[in-house]
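Of the protein chains in this complex, one is absent; all others appear in place.
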Amino acid sequence: MYSKYLNHALMAVLITAAVLTACGKKNEAAKTASGELIVKIGQVSPLTGPQSHLGKDNDNGARLAIDEANARGVTLGGQKVKFVLLSEDDQADPKTATIVAQKLVDAGVKGVVGHLNSGASIPASKIYFDAGIPQISPSATAIKYTDQGFKTAFRTMTNDRQQGRVVGEFMVKKMGGKRVAIIDDRTAYGQGLADEVEKAVKASGGELVAREYTSDKVMDFSAILTSIKGKNPDVLFFGGMDPQGAPMAKQMRSLGLKARFLGGDGLQTPEFLKLASAAAEGVTASSPGLPIDGMPGGKVFREKFNAKYGVIQNYAPYAYDAVTAMITAMEKAGSAEPAKYLVELPNIRFAGVTGEIGFDTKGDVLGGAITLYRVKAGKWEVVETVVSGSVPKK
Amino acid sequence: MDIFLQQIVNGLVLGSIYALIALGYTMVYGILELINFAHGEVTMIGGMVCIAILQALLPAGSVPLLVALALGVGGAILVCMLLGLAIERVAYRPLRRAPRLTALITAIGVSIVLQNTAMLIWGKQYVSFPDVIEIKRYEFVGAHITNLQITIVLLALLLMLALLVLVYRTRLGRAMRATAQSPDLAALMGVNPNSVIAATFIIGAALAAVAGIMVSAYYGLAHYYMGFLLGLKAFSAAVLGGIGNVAGAMLGGILLGLVESLGAGYIGPLTGGFLGSNYQDVFAFFVLILVLVFRPSGLLGERVGERA
Partner (left out) sequence: MTPSWRRRWQHLKHDRRTVIATWLVMGIVLALLPFVTGDLLGRSWVRIIDFALLYIMLALGLNIVVGYAGLLDLGYIAFYAVGAYLYALLASPQFGMHWPVWAILPMGATVAAGFGVLLGAPTLKLRGDYLAIVTLGFGEIVRIFLTNLNTPINITNGPQGISLIDPVSIGGFSLGETQSFLGITLPSTYAYYYLFLALSLAIVFISIRLQDSRIGRAWVAIREDEVAAAAMGINTRNVKLLAFAMGASFAGVSGGLFAGFQGFISPESFTLFESVIVLCMIVLGGMGNIAGVVLGALLITIFPEALRYLGDLQQLSFGRVLVDPNDLRLLVFGLALVIVMLFRPAGLLPSVRRRREFSADESVLSQEQASLYDTRR
């Protein structure tokens, strides 16, 4: 009866089976030749696509920490361990993020540094939570990430609420911005940050004269910038990343839009300086944490990183601190087993590259210093550091 | 009022960029009825190659600026022409008699290959166009315009006129039109369809290269992913004007640019703040759909009767 479909159905199943068996699971050794215990740590970020330069940066930061830990030799519970970094590409896509999250869980990672984007970290966090594997994101700033109540979700980057508040207040009070315009790129990150800035601006007594939107793939902003120009703002804040911020700054110049330009941590990168060249002058941007040279370990980190991987793009120090946090907690617990060191994570305190690292009950990083930078003579210079709450010593 | 004028200027410039790219789309479609999805990627490669050449020649300081620019532009155009030829030969020619969807999927495949090859060659970073062009700003009844923007608009117009002359006043153009109507009959008349099609691709690719150079010079940066959105917008522009029609591509491009600019600027006031500039693409597509409902073959498209 259905015999004519038999051929086709059989072929379909056979070909699929062949493809599946072709990619067999590697039988990985649990111990190295010298009897060290292998501890796998996962790293997920977009390694392909428009944000791949940031993704690779996270990867490099994590790798630096892993290599240093291996070089100094870590012992857990009397056993020498060797750390191995398993890097995966989530393409900043939520669906891919869940697939690679499951893949890492299956591979037996003891912890995950990632993901880079909030939109990817949030769905993946459920998978890590179900498996009981701690996840520390170096760059996801959406409030929802720690609001979900997953005990395994942490981050070393201050969230949008803190950053937005500081920037908004700074714009109105310190920069004298009475008329404020805000643009966001309609991504989870850009919109989240812009919303918080808007709230803070209004709370500080500023007037929002324009709220415009773009997307994270566009290069032309003349239409919305022209529209904003007609409203005569003093300051313009952009919630988005450097590949958009740079042409935006340039187009502001050519259109004669005289407002001061501000951005969040997505703009505070060397890439921005390179892409915007002359138009970058005078642009202000915020970044969580202390300025890298203002930290005890900052300069050293920068030199080590530059030697191996080149210029720091943005979040590499946070990825570095995320790995250090994990290893510190493992050492405190005397074990690399997630169940054991997860309980230690909220208790650790150490001087990380980005500042004093400690986590609160939700998993957000304590302390939350925000530094504001301004471009002077083609370089980012520190304007002010705002510390919202000090880190209690334990 | 000056804001309105500025938006018009913005729209014209953006539209000219779309028109430049749309010209290539429409030429290939006219002859092969193929949506060359890889066209956006060829544009991107034009920009990237030009930047690469400039970055290689300039820092040394030994090469004078004009020479470097000429080499950059010429090199990019040459590379793109060869690329267009290669794509046609390898990917499209074997599929001349295949159903249109097959060729479409192949075009998509080629576009993905080009994108990722560019990523492997030039990296994932955004590359910036060297700061060599001196931007002069002019003010005109309250609207600001730069010399670069004027160049883009004039160039698009010039190239379109040149293309029209080519298609309607030269032997090659006549051969192209003949091949577009019927390759077999044209062959009987002494036209080599393969050469004509190859020439079409080469010219289209050259136009794409120019567009790519202009885009990366104007925005100051290039990235391996930028061809996707540009290609999409240009394709919409070509369809809007009537795909297969050279003047239509120009008209569609300018119109799309204007609609996007004015839309982004005025949706807010028009809807009383209910919708904002975040709906500018919706507005643009809405206008496109409206036009197509009333003129199903685009603004200047021919009414092709149903083939029996």
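For the reader, a short list of remarks on this structure follows.
Letters A and B mark the chains in the order given here, with residues in each chain numbered from 1 onward.
As a convention for this text, a residue touches a chain if its C-beta (ideal position, glycine included) is under 8 Å from a C-beta of that chain, and two chains touch if they have at least 3 such contacts.
Model, not experiment: these values are computed from the prediction.
Displayed chains that the missing chain touches over the full complex: A, B (touch as defined at the top). For the chain left out of this panel, the touching residue among B:117, B:147 or B:195 is B:117. Here one chain is not drawn; of B:5, B:63 or B:91, the residue touching it is B:91. Checked against the full complex, the candidates A:41, A:54 or A:122 give a single residue touching the omitted chain, namely A:122. Where chain B meets the missing chain, the touching residues are 29, 33, 35, 91, 94-95, 97-106, 108-113, 115-117, 119-120, 182-185, 232, 235-236, 239, 243, 274, 278-279, 281-282, 285-286, 288-289, 292-293, 296-298, 306-308. Counting the whole complex, the residues of chain A in touch with the unshown chain are 1-13, 15-17, 19-26, 47-48, 88-89, 92-95, 98-100, 102-103, 105-107, 118-119, 122-123, 126, 142, 144, 148, 186-188, 190-192, 213.
Just so we're on the same page, only the chains that are shown with their structure count from here on.
Chain centres here are Cα means. That of chain A falls 36 Å from that of chain B. Chain B makes touch with chain A in their complex at residues 3, 6-7, 10-11, 13-14, 116, 119, 123-126, 128, 131, 135, 137, 139, 144, 146, 149, 215, 219-221, 223, 225-226, 228-229, 260-266, 268, 276-278, 280-281. Per the touch definition, chain A reaches chain B in the complex via residues 48-50, 52-53, 56, 186, 211-215, 217-220, 222-224, 226-227, 229-230, 242-243, 246-247, 250, 254-256, 271, 274-278.
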